[in-house]
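All protein chains but one are shown in place.
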Amino acid sequence: MAFNKKFVTGMTFAATISLLAACGGGGGDEGGSEGGSEGGSGEQSTGISIFQSKVEISEQLEAAAEAYTEETGVPVEVIGTTGDDYAQQLQIRLNNGTGPSIFSVQNTEVAERLESYLYDLNDAEFVSNIAPDMELMLDDRLVGVPYGVEGFGIVYNTEMVDPADIQDYDSFVSTLEDFNAEGINGFGLSSEAYFLIGHISNYPFSMQEDPVEFMEQLTNGEVTLTEVEEFQRFGEFMEAIRANTPTPLNTTYDTQVGDFAAGQTAMIHQGNWAAGMLEDFEVDFEYAMAPFPLEGNDKLAVGVGSNWAVNADKDQAEIDAAIEFLDWLHNSETGQRFVVEEFGFIPAMTNIEAGDLDPLSQAVLEASNSGETIPWAHNYYPANVVPNDFTPVAESFFVNEDMTGEELVENLQAAWENAAQ
Amino acid sequence: MACSAFSEKAPNQQCMKVGMSVANRKKIGWYLIFTVPLLLIFTLIVLVPFVIGIYYAFFQWDGIGANPMVFNGLDNFVRLMEDERFLRSTWLTVLFTVLSVITVNAAGLAFALLVTSKLKLANLARTMLFMPYLIGGLILGYIWQFVFLDVFTLIGEVTGFESIFFNWLNNEDFALFALVFVFTWQMAGYVMIVYIAGIQGIPGEVIEAARIDGASGWQRFLRITVPLLMPAFTISLFLTLSYGFKIYDVNLSLTGGGPANATELFAMNIYNEIFGYGNYGYGQAKAIVFFVIIAAITLTQVYITKKKEVEM
Partner (left out) sequence: MKAIGNWSKEILLVLMALVFLSPIYIIFINSFKNRLELYENTLAFPEEFGLQYYSAAMERMDFFNAFLNSMYVTVVSVVFIVILSSMTAWMLARSGNWVSTVIFMTLIATMLIPFQTIMMPLMQLVTGITRTTGIPLYNTLSGLIFMNIGFHAALSVFLYHGFIKSIPISLEEAATIDGATKFGVFWRVVFPILTPITATVMILNVILIWNDFLLPSLTLIDKELRTIPLSVFYFFGEFTIEWNLAMAGLTLTIIPVVIFYVIAQKYIIKGIGEGAVK
């Protein structure tokens, strides 16, 4: 009996302990990414880890990391994620001290929240090559290196639309009406937060004299949107779009672009990133990008989609290693090739030549070079206001035919206040 | 009994006293051996983090380690009583859960009865009906978007019943039903498994005896099957309640909370509060209040159905 009891005790404890012990064997290596923070043993080569939100380039980034390791011997771990949960995972990782050495920061709002984790890159050599005003600054600290330049506007089918017909409100609306009469979708939005309202809501903000200051005033309750002309016009535009096109809520990004490629939609509101998908659809006509004509606007909205940041919470060796990787990416021939050819970015660095570009990216690059652009106001919106607050407003606008454009603007203001509090 | 079994050599008089305490100690020893390993892991992985989470509910904090944590007492709890979006989301979640519990269990039980009867295709059907549960919630939501968008509108156009078959996801009233529908589709096979296990536990002789006594099929079902299935009911009801209240991934991929927040269920509301608005402390406070409410409801349910269980 006694034997039996011992046996049992042993069994059950073995169950738990073997599990813990097995960790050593089953888990394999600890990963170079982690080594640096503990003890002094990780001297031989400080590895780095990268965590970033643009899933489309994950594979290419892994290839770049491999190339880098081959050249320098520094191990680089690229941590995977789906786009949806990037922010949450980053927050958890930073909090428990397992944060990556390099991560992506979408915009100023996010940067402010993560301020204490952002290393000041002013002293890094390669940042002098960043195109004017494209770096991510917090006060006088340079905390983000732009991925590349992106832009959005009206993507139109050149066989169906003459850009002269979408120069102002009246011509735009009559074009929509004409298409509507022919049974063609004149202007396609789609149901995803940024494609439904996030991007298009930029225009009235971006056209203010100083958009950032304007947004501060809005947050402080010093301006009322319905009294601002650009917003009044914006409301009218949105009403016209709702009246003359099928509801965007039944459309996903895929079908929006697909309808355009099939000639069932004459114009869509999209950015140069859609070019890749248009290729998938084997488009057989020419397309181009035109400005959205709010209050006579004749410029494309151009900005930075995301930024590389270095984690200040790591020890100096790892920080230096991270900076060296970014330097390599933007200065070495191999690194630049990855940025332009593999990632497909329109470079935001003066020392990187753009590669062969699709028509949309070409339009964005030209606008960017000539300075004929309006900024991305949504990079200064309160964090997550687009998915959390603007989108429900836009959805009810498209669902309820009796909501006026003015009410839409009023509700957007309320949404802003809710998010900014 | 225990005395004679464990200490045969002990003198009879002492057996009562000493034997009892030895047996008692033995009993406790066995109790610990059987339960401690699991409970230890469980405590470490689930309970401790939950308690830490409760602690955060009393702070104003954005969840970023380096940013200040300000103690604000019960402010978070007071605030949520006036948070209309939260209250609406709570109501929607209750509505969703109640509807789902009914549909999932009705469908699950019906399936279980069908596939345990002597039908030729029962084996095949059992696998097919369970298949939906094998697909993760995220993908499933995306697939159903296709179905509502393409299939429903197509059926509407072909049959002319466009008032029933249209894209439910864009209708503030129907979007929640769409969610119930998809959740039922996913979970019915799941609870079917539990009901099957329950039905398997009913001795065939009991039903046979009732048949010989002349009970009709319906009577046999109501008087014998249902009471003997009580444990399965307890389990299935509880599982659907808890999955219903916690639903997140299908919610995210199917409706994303839309249109106009008409389907923003509770887990998504917390998630948005914590990671969207960066109100970690407030989000935790919401989670705790909701947990208390739900725990009260479901534990009552478990208590009631457990009482009805027939011990054999």
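The first chain written gets the first letter, and so on, giving A and B; residue counts start at 1 in each chain.
We take it that contacts are C-beta pairs under 8 Å (C-beta built on N, C-alpha and C of every residue); 3 or more make two chains touch, one makes a residue touch a chain.
From a predicted model like this one, the values you see are computed outputs, not experimental measurements.
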Of B:Val22, B:Met69, B:Ile102 or B:Val147, the one touching the omitted chain in the full complex: B:Val147
Residue among B:Leu80, B:Leu99 or B:Val115 touching the omitted chain: B:Val115
Listed residues B:Phe96, B:Phe183, B:Phe245 or B:Tyr277, member touching the removed chain: B:Phe245
Residues of chain A in contact with the chain not shown: 1, 4-5, 8, 12, 15, 19-20, 22-24, 26-31, 33-34, 38, 49, 53-56, 58-59, 62, 77-85, 89, 91-93, 95-98, 192, 194-195, 252-255, 258, 261-262, 273, 277, 280-282
Touch list for chain B against the chain that is not drawn: 1, 5, 27, 30-31, 33-35, 37-39, 41-42, 44-50, 52-53, 56, 63, 111, 114-136, 138-140, 142-144, 146-147, 150-151, 154, 185, 189-190, 193-194, 196-197, 200-205, 207-208, 228, 231-232, 234-235, 238-239, 242, 245-246, 248, 266-267, 270-271, 274, 280, 283-284, 287, 291, 294-295, 298-299, 302, 309, 311-312
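In this text, only the chains that are shown with their structure count from here on.
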Whole-Å gap separating chain A and chain B, where each centre is the average of the chain's CA atoms: 36
Chain B - residues contacting chain A, complex: 29, 33-34, 36-37, 40-41, 62-67, 145, 149, 167, 169-172, 252, 256-261, 271-272, 275-278
List of chain A residues in touch with chain B within their complex: 5, 8-9, 12-13, 15-16, 84, 87-88, 91, 94-95, 113-117, 193, 247, 249-250, 252, 313, 383-384, 387-388, 391-393, 395-396, 399, 419
